[in-house]
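Left out: one protein chain. Kept in place: all the others.
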Amino acid sequence: MPTLSDLLQFLFAGLTNGAVYALIALGFCVVHNTMGIVNFTQVDLVSLGGMFLYSALFLLGLPMPLALLGAVAASALSGALVERLGIRPSRSDDHLVLIFLTIGLSVILRGVMKLAWGKNRMAVPPLTADEPIRLWGATLLPQILWILLLTGGAVLILAWVFRRTALGLCMRGVASNPAAAAIVGIDGGRIRMVSFAIAGGVGGLAGALVTPITTLSYDVGVLLGLKGFAAAILGGFGSFVGAIAGGLLLGLLESLAAAGLSSAYKEVIAFGILLLVLFVRPTGLLGKRKG
Amino acid sequence: MLRIEGIGKHFGGVPALSDVTFRCREGWTTALIGPNGAGKSTLINCISGILAPDTGQIHLQGLRLDGLPAHRRPFLGVGRTFQNLALFPRLTVLENVLCGLTPQGEPSMLRSLLRLPATRHRERLLRLKALEMLDAFGLTDKSQWPVSILSYGDRKRVELARALVSEPRLLLLDEPVAGLNAEETARIGTEIRRLHGAGLTILLVEHDMDLVMSVSDHIVVLDSGRAIASGTPGQIRSDPRVIEAYLGRMSATA
Partner (left out) sequence: MTPRDKILYFLRLHRTGLTVWLLAGFLLAFPALAGNPYVLGISNLIAVYLIAVIGLNLFIGYAGQISLGHAAYVGLGAYGSALLTIHFDLNPWVAMAAVAAAVAFAAFLVAIPTLRLSGHYLAMATLGFNIVCHTVMTQWDQVTGGPSGLAGIPPLSLGGVSIDDEAKFHYLVWSFAIVVLTLGLNLARSSLGLALAAVAQNETAAESLGIQVGRAKTRVFVLSAVLASLSGSLFAHCFTFINPDSFTIFNSIELVTMVVIGGLGSIWGSLFGTTLIVLLPEFLHFFDAFRDIIHGLILVTVLILLPQGLVSGLRDLLRIKLLAGRNNA
């Protein structure tokens, strides 16, 4: 029988993972809303965030706050480059083709990372000192607090951008009706590039925050990213609130199930839940039912 | 032949059709007219099974159609064309028309994999049939073209050929001449009259009044989801309700 402190421990772990999944899910949703496709390079933008943080700290010797900012900015730039160099040259509007295109780009990105940073696992230090905090018998790494805090901050900034700025208005316009948006003079190409940059930014932030807890390697983002995708799907793909709820739900369920059953089958549980949800509600938990 | 009884359809609370009732007589060309948004395409989609009506019944020769899945209806003799064309762009003209022959018997997976002489023979017959149909539409020369490179008028005719190749008893035409020039429109008009002469029952949705008046035996007018009038072209032309609801509004916007 798990004690209260054990439960609390799992709750924290679940929330932390959930927050990371939620960030990644947001990245998937932003691109999906402007282009209608699944952007599989999202998973590598997560790895890139960790890689850039590592390089900023140890290669450039930047202090942590600057390094984190730099890592997020560099990931955002990478996202924009992926759109400009990889997606835009294709004039196809066939979703199947575009999805395969992002898969191809994802393979390239992993190849580049392997070349630039090597195949070995690396360690990234956490944002602040590693002294665990004790809370009702559970131990809590400061990094976990940072993850929750910065994820919350990022979500608020995104919400502000989408609701209060002209750019956000354009993005919502393209999302709801691309043809009409083009007629009123919104540059669809620029909006798509911005959406990729945002995807890169949130993905990079997720990677930079989580790699001190996991480890860093060129493919660390794959499983994390796919769980972010799963979270987005759980939340109904496209809705931001859904993405956040889906992320937290997936993180908590995964953590509690791992506690109750077996941590070796964590992945089976996470994706098993997802498959079950899809079979019962093909449009996700919070998604709209088809008419 | 076709009986529409009290059909109603809502889209998220907005009524698209309410209590529409009329009949299409065997061998007649019945036209369904009305202003944009009157619910004409919705009704066609209910008959062909793409949409399920909320209320009412649809009978074809005494057989109840509503409730049957869309893919069953071609087997019962319902053929259709689409308002904005629904061809298979990467297939050739011939292949598109061959797809229309599905009701002539669906092949089993095993037979298709093995391609036994009997299967081959059957497919050759289907091919001949499709080629005959293309010949009737003057499309023989273009049978090997992918439809994506055809002109709009040719595409409309390919779609008509595809709908006709399975020899339907009821043909639903959703704006067959929309977007066509005068010459192409006349060509489709001739085609419709030819089919009418051959005894086919046709339900035609169309905005082109000249075409409607010249080919139909009977006209039903829809306005805001309700059937407001029906009668012969002569009657409709002089019906004050129709002029008010439809022609009046058209001349007002024109």
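Worth pointing out:
For reference, chains read A and B in written order, and residue numbers begin at 1 within each chain.
One rule holds for everything that comes next: contacts are C-beta pairs under 8 Å (C-beta built on N, C-alpha and C of every residue); 3 or more make two chains touch, one makes a residue touch a chain.
Keep in mind it's a predicted model, so treat the numbers as computed, not measured.
With respect to the full assembly, the chain omitted from this view is in touch with A, B. Only one of B:G6, B:G37, B:P89 or B:G199 touches the absent chain when the whole complex is considered: B:P89.
Considering the whole complex, the residue from A:V30, A:A67, A:L101 or A:M171 that touches the absent chain is A:L101. Listed by residue number, the positions of chain B touching the unshown chain are 48-50, 69-75, 80, 82, 86-91, 95, 98-103, 106-107, 109, 111-115, 119, 123, 126, 144-146, 149, 162, 166. Considering the complete assembly, chain A touches the hidden chain via residues 32, 37-38, 86, 89-90, 92, 94-97, 99-101, 103-112, 114-115, 222-223, 226, 229-230, 233, 237, 264-265, 267-268, 271-272, 274-275, 278-279, 282-284.
By definition in this document, only the chains that are shown with their structure count from here on.
Distance from the chain A centre to the chain B centre is 48 Å, each centre being the mean of its Cα atoms.
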